[in-house]
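A protein chain is absent from this complex, but the other protein chains hold their places.
Let's look at chain A:
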Amino acid sequence: MSRHVDVIVVGAGPAGLSASSTLAEMGLDVVTLDEQPQLGGQIYRNIEKASPKSLHLFGEDYSSGLMIAERFRKSGADYENSTSVWQLDSDGTICCSSRAHSRQMRANHVIVATGAMERPVPIPGWTLPGVMGAGAVNNLTKESGLKPSGNVVLAGSGPLLLLEATLLIKKNVEIAAILDTTPLIPRVSAVPPAPKALMRTDFLLKGASMLKSIKDAGIPHHRGVKDICAIGTNCLESVQARCGKETITIPADLLMLHFGVIPNSHIFRQAGCRMAWKADQRYWHPACDQWGRTNFERIFAAGDGAMVSGGVSARYRGELTALEVSRCLGIISGHERDALAKPLKKALRHDGWPRPFVDAIYAPRPEQFSFDDATILCRCENVTVKDVRRAVREGARDLNEIKIMTRSGMGSCQGRMCGPALAEIAAAEISLSPDRLGLLNVRPPLRPVPLEEIAEMELETAKESSNWLLDNKK
């Protein structure tokens, strides 16, 4: 049956769960839709079924999700798992698919909390079996306690790469090497935010202990690495990289790549939200006001999907968005919203102190990525870096133009895997910033849907109004 609700929340990670809980606690009709079978998003993946061992392994960063999940369960928000939203319209209508059935729903407001994804960076050989995103490996651990075996190499940049390494060490996985592409000399922009980061000693200690555990485990940690290649015939056999003037080759069974995280923004782009370019982190995010409101009155963005700032921040931002939505729906006054927001904003500031420092240190730099002509850029359509360069040479000055010429970004993932690199490659060819080349259009459906599901879909239609007094037989 089709429904009209107060708020649809898309995503059940920290932002989505907190937003849903806050709204439902105010008595609003909330439906939380999430594509995973278990709530928690990426950071709190499988939290409700986590074993004591898993809770211990991932520590407080993970186990704090228990409280968030518990609050959500008690809040009265409707929760639909394994449900993919495949279309969002600016008027608050969504189409979603669950259990081989598609339907349309309408809400007065939609809060999109789709979180972050790992920045995909194509390297030579990245399509070989044995090359995985570090996040995917992390997910397997949270979901089923799996751990990698054989020769494991970690490569890329960012705090999560080091965090992943320390988790693997705790699990007694032997790491053959860490190939860190973070430049040896930090950016000048890292200096001004450094003192603020010092105010969070807990945070700095965490960073130091990660580095210590890597050092104590005796893992070769190569820094300032460039030109990482995955080598193998049918599957990964070794990893090659340039380290200063030296080229190193490491036999490997598993290469875990991680180049930082970016907002998972496809749904905003499909809906037509105005996007903004974050120049220092080189990613697009929906342009929002302080409450997460996009350019569409009914559509809000919360958490890392709006801008990457981590799980703790996402929780606060989810609540802040919910407060403003409650005000829009007339449940609380502006005054009350501000009063309730005050402690949240304070906590958010505290959490955010180290962020500019970390961001500056790990800020992606175009020179870190050297794209090789023969590398497959678009895995769905088998498009190489060379094909893209040819399209630019033939006059394409817009990513969508390159897309139609090469098919890069035209496959079922709609450019999730190739889009950011496509922009970097094309922009480098004509010495422009990637944002000057536009953004790949994202079309419905956001996830492939069988045609029969569309054919049988229930459409939300305006119901005829009737006289409630006469209809009410009591």
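In the analysis below, a contact is a pair of C-beta atoms (placed from the backbone, for glycine too) under 8 Å apart; a residue touches a chain by one contact, two chains touch by 3 or more; residues count from 1.
Just so it is clear, contacts and distances are computed from a predicted model.
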Record-based protein name (UniProt) of the chain missing from this complex, from "Potassium-transporting ATPase potassium-binding subunit", "Signal recognition particle receptor FtsY", "NADH-quinone oxidoreductase subunit N" or "Related to opine oxidase, subunit B": "Related to opine oxidase, subunit B"
Absent-chain contact - pick from A:Ala77, A:Ala341 or A:Ala396: A:Ala396
Residues from chain A at the interface with the omitted partner, ascending: 87, 89, 93, 95, 104, 272, 391, 394-398, 400-401, 404-405, 407, 410-412, 414, 438, 441, 443-445, 448-452, 454-455, 457, 459
